[in-house]
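For this depiction, one protein chain was excluded, whereas all remaining protein chains were kept in their positions.
The block that comes next holds subunit A.
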């Protein structure tokens, strides 16, 4: 029979080959790695606000993974839509920014130089503005400060 094995000490990964049941509509996963996601995070937040909030409200109703599949698919489709649009409109800026994040420990403050053209492009072409909720009123938000204290070693 089976004995208890600690999953964290298992030599083989936790794999489950069975696909999703047919009753669940298919959605292609985003497949974007962490740096592009981090680069696009604020635009995802702006573009997919309704879907994201809907999904999180649904999750707060019930934590069951089966409960919010529909809302989850909408969230993923919206993010996919955004990433596609971003790549269509601001590919060069986007690539530069996420590559910079990749090389700089994913710290925003070290990539302001390449972030600004991306923000500008996103605002001009897609009308999406990067805003940080909760920033102090009457001050420049941190991503627009021209002479910050914390920068990279090389400016």
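Criterion: a contact is a pair of C-beta atoms (placed from the backbone, for glycine too) under 8 Å apart; a residue touches a chain by one contact, two chains touch by 3 or more; residues count from 1.
As a working rule, contacts and distances are computed from a predicted model.
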{"item": "Absent chain [UniProt protein name; select from \"Large ribosomal subunit protein uL15m\", \"DNA-directed RNA polymerase III subunit\", \"N-acetyltransferase domain-containing protein\" or \"NADH dehydrogenase [ubiquinone] 1 alpha subcomplex subunit 13\"]", "value": "\"NADH dehydrogenase [ubiquinone] 1 alpha subcomplex subunit 13\""}
{"item": "Option touching the unshown chain, where A:24, A:103 or A:129 are the choices", "value": "A:24"}
{"item": "Subunit A, residues in touch with the chain not shown (by the definition above)", "value": "2, 4-5, 7, 10, 12, 14-21, 24, 27, 29-30, 37-38, 41-42, 44-45, 48, 51-52, 55-56, 59, 62-69, 71-73, 75-76, 79, 108-109, 132-136, 141-143, 145, 148-150"}
